[in-house]
Each structure stands twice: as structure tokens, then as C-alpha cells.
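Missing here is one protein chain; the remaining ones are kept as they sit in the complex.
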Amino acid sequence: MSAYLVTLVILVSVAALVGLALNLQWGLAGLVNFGVSGFVALGAYGVAITAPHIGWLPAMIFSALLCAAISMALALLSIRLEENYLAIVTIGFGEIVRILLLNEGWLTGGALGIADIPRPFAAITPPGGGDGVILAFAIALVALVFVLLELLVRSPFGRVLRAVRDDATVASALGKPVLALRVRAFAVGGAVMGLAGALHAFYLTYIDPSQFTPIITAYAFMAVIAGGRGSNLGLLLGAGSIMALLEATRFLKDLVPSIDGAQLSALRLGMIGIGIVLLLILRPQGLVAEPRRRATEFFPNAKGEG
Amino acid sequence: MAQLFLNGLVTGLLLALPALALTLVFGILKFANFAVGALLTFGAYAGFVANVQFGWPLPLAAAFAALCVALASIIADALVFERLRERGSITLLVASMGVSLVVENICRFFFGNAARSFDVTLARPIRWQGVRINHEQIVTASVVIVALILVHLLLTASPLGRAMRAVADNPSLAAVRGVERRTVARIAWALTGALLGIAGVLAGLDRAIDPLMGWNYQIPIFAAAILGGLGSPLGAVAGALMIGLAEEMSALILPTNYRQVVSFCVILLLLLFRTNGLFGAKAVRK
Partner (left out) sequence: MIENRETDALRVQGLRAGYGRGGDIVCGIDFAQRAESIIAVIGPNGSGKSSFIKTIAGLLPARAGSISVTGSDVTALSPARRVFAGLAYVPQEANVFRSLTIRENLKLATEFLRGRPGIGREQEERVLSLFPEIAARPRTLAGNLSGGQRQMLAFACALLANPEVLLLDEPSAGLSPKIVSQTMEAITRVRESGVTILLVEQNVSAALKIADEVVVLVAGRLSLRAPAKDVKPHDLASLFFGKAA
């Protein structure tokens, strides 16, 4: 039982990190990222490949920076265009990462993946106590990221982003500096996704491409929509409740024995899809509404209507 | 070389229908419909049901698939996209992702993850000047070409086509000329659904049918539509042909697993150098 609980907490932690990242990119900066699974995979493979050589902390930093750099490049390519283009580029990126992971066997182990990834603090962990350490590590990581992102959101940087997202006129009036801000937000989000991937790899100590399907992306969107775009606290609630609900569907199998594994996963995924659509239609503000602020609060010089 | 060229043309023709579907919806509703891949999969399964379970001949099965996907698209519009229309393209994008998940998993729920195929007898390929031509390739090429001609006539020479182009050009002006955007949007969804249904059956002839088959086409479809300038129907067809050729020709230098990478690189290069698509339609800048 306790092992199951640990699994659950780690799963929720990874989902929360991914959700927090997407919340920054999409919820706050208004940039759609459909390639979430690609960034998470990149983060995971980044630590899996480098950690044995350079240690876990540098490996995590490497992963985060790698993801940040790639996010930044993708955002720069398409940010001047309509939203649709960034969405297309990122979804393409997610697929490409999957293909590369499968086919560049010399680096990634192909379909077999990479095993024996060293965990953080492995040297000082008492034998048998591994789960406790990784649990504490996961919680600490989420807490750290949460606090940093909250600070970011409350800083002038975050407030400008929010204002810009809510008010297209201000955005176009401010022009270039705003684009730079949004690209930066997208990069930070990418880095956090990389960290989420790293945590995933550390926990499982074994990764392969099948763990990084676009489903991760769907979960993340669901979490952000459920939590209310822009609200980090709402996001944690959203990510937590979604994972709990999903786990609960495991027990569906006991209730309806005729259902097979593929059907069960189809049901879960279909429900995520329905959830995304329903929440978009019924509760656009999310389950936890974000306090609305007006652009004019932050730009006393810009003239607002009314 | 000639063989690759031929294969590329047929691959491109196969991509042309979904790329056209994507671009038509984009023109009228201004969002990239990420459910194209899943709807194509749905079409393949609908064709499979008609062909294998009902025992219908393939042409009839394709018509059935077209009808089913058209209906599914109309339902998706009525339940989802219509309600979100005023909320901007990001919301619509994300919603189309949700719809995609639902459609894909309806297929998975009823048919499982196993690969399936149509009940067709394999005829021997024709050899002509050293080039091997499959029957499926001939079928695909002729079906697509007929479909494209019909769509072209519809768009350029019928009141409905004019209305669709008018709504794509300027929706509020179309409204004050008596054109109901809702109706036009519905019809456009039905049309794109039919195209995706047929494309699904053709794709099922080409490869195995499984719940994720649409994903194999998603990136090339987007690449084709962007190459042609999102929103331009003729451009989408030309773009599809070029992507098809590029993918097959890349087999000369790259392993075949990397075909999608080619499409992705085309997208990146286009965004880097020519955001209007090769055929001049405007990519909408902010």
C-alpha cells in the first residue's frame, strides 16, 4: 500500500510540475504548447544520459537548460504569427522527439530505453529507504518550483504578461518588449517541463519512449483548464484531482469485469477529452477563478476605455 | 527515381484531401483543427465496419465512411465548436485537441489497439517502363483527383462555394449580405468530414488501420496546409503534392522512419523564411 501511495504522490508531482509549466506558458503568457510530452521526454532522457557521468544535479540543470533553449527557439520562430502556428510547431516537435527517441538507438536505447538511472542522493540513501528519499525529493521540487513561479507571477514580469494576455490592445501597443517577455515565459515553462521529466526518470530509474505519449500533453491541458488559467494554486488542485480521478478509474475494472485493458485506457483518455471540452464550454474561468485585473492597473499611462 | 516520384505523387494526393479539409475549416473558422488526424482514423474504421463487418464493396464503404465522418464533424461543431466560436482561436485549438482525444478513443474502445485491414484482394501490380504501380495507387489517385475537381467546382462555381469564400474573406460582411455564418460553417464541416472519411479509407488501403494511424498523417497534413498558405484550398493541394514528393524522395538519403521529420523541417523552414506559404496566401501576423 505504501508503495502505491508513493507512486501516486510522485505521479501527482510530475503532473503538477508539467501543469505548472503549462500554466505559465498558456495560462499566463497565452502561448499554446501542444508538445508538452516532447519536452518532458527530453528532460527525462537528458538526465538519463548525462546523470551517470556528471551527477544528478548538473544533469537536471542540463535538462532544464536544454528544454528552455529549445522552447525558446520554437517560440521565437512562431511567436510573431498567429497562435495556430506555435501550436502546430510544438505538436510537430512532440512527434519528432518521439521518432528520434525510437530511432536514434545509439543514444537513447531505441524502443528499449535506458535503465539504471541513478537517483539523487543515492550514495547517502540507506538500503531499502529509497522511496522515502525520492518522495521527499519530489515534494521539495514541486514546492520549490511552486514558490519560484508564484514569485514570478507576482513580479512585474508576471503582471505584465497577465495584463497583456487579457488586453490585446495593450499588447499590440507595447509590441516588441512584450514578445520578448512571452518568449522568456515560454522558455521558463519549457525548463520546468524538463525538470518534470527528470523527476519522472529518477523515480522510475528506467525510461522508454512509450512512457511519453501525447497523453501527458492532454493531462496537462486538462489540469490547467480545470485549475483555472493563470492560478497556480488552482492548478495544484486541478492536477491532484485529475490524477486521483484517473487512478480511481483503475477500480472500474473490478466493477465491470468485461472491460479489457485497451478499453479501460480508451475510457480514461476519452474522459479526459470530454473533460477538456466540457470545462472549456461550461467553466471558462476554471474551477478556481483567477482574480481579474485590468490592464490599466499596470499601465497608468495607457488610456483604457470607460 | 521514377518510382519514388510516382510514390511521392500518390502519397501527396492522399495528403491532399485532409490538407484541404484542414485549410477549409481554417479559412472559415480561423483555427487549426487538430482533430483532422483522429477524424481520418474514424473514417478508416467506419470504412472497415462497412467493408468487413457488413461485407460491402469498398466504394460503398468509402461513401459510408464519408457520411459517418461528415455526421461526426457536424455533431462536433454543434456540440463544441459552435459554442466556443466567440472565444478565440486558442480556445478552439485546445477544444479540437479534446475532440481528437474523444474520437480516437471511441475507435480504440470498440476496436482495440490491434491493427486491421480492409477485405480486398490484392491484385498484381502493373509494370510500366520499369515503374511498379499498385492498384491501390491507381485507386487513390483517381478518387482523389475526382474529389478535388468536385471540390474545386463547388468552391468556384456554386453559390455555396461563393458563400464559403465570402465567409472566409469577411464574416461580418457576409452576414449583412444574408449569408448565415452558422449554416455555412456547418456545411463546411460536413464537406471536410466527407473528405476526411474518404482519406481515411484510402489511408487504410495504404497502411494498417489502428487508433493512432491519424497521427502518422497529422504533421504532413499541417506541413502541406502551411506550405500552401493556411486557408488557401489550391495551395493546400499543391503543398500536399510537394510534401508527398519530399517525403518519398527523402528515402534516398534518410531511413523511412524519418519521413515525418522531413515534414517538420519543411514547417520550420517555412516559418523561418516564408511565412506566407509558397502560394502567397497570407499567414496572419499579429
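Quick notes
Each chain gets a letter, A and B, in the order it is written, and its residues are counted from 1.
Definition applied: a residue touches a chain if its C-beta (ideal position, glycine included) is under 8 Å from a C-beta of that chain, and two chains touch if they have at least 3 such contacts.
In this text, all values refer to a predicted model and were calculated from it rather than measured experimentally.
Contact with the chain that does not appear here is found for just one residue of B:A95, B:A166, B:A185 or B:A199, B:A166. Chain B residues in contact with the hidden partner, per the touch definition given at the top, are 159, 162-163, 165-166, 168-170, 172-180.
Here is the rule we use: only the chains that are shown with their structure count from here on.
We define each chain's centre as the mean of its Cα atoms; on that basis chain A and chain B are separated by 30 Å. Those residues of chain A whose C-beta lies close enough to touch chain B in the complex are 26, 30, 32, 34, 77-78, 80-85, 87-89, 91-93, 95-96, 99-100, 102-103, 172, 214, 217-218, 221, 225, 260, 262-263, 265-267, 269-270, 272-277, 280-281, 284. Contact residues on chain B toward chain A in their complex (touch as defined above): 26, 31-32, 34, 79-80, 83-84, 87, 89-91, 93-95, 97-102, 104-106, 108-109, 112-113, 211, 215, 218-219, 222-223, 226, 230, 255, 257-258, 260-261, 263-264, 267-268, 271-272, 275, 283-286.
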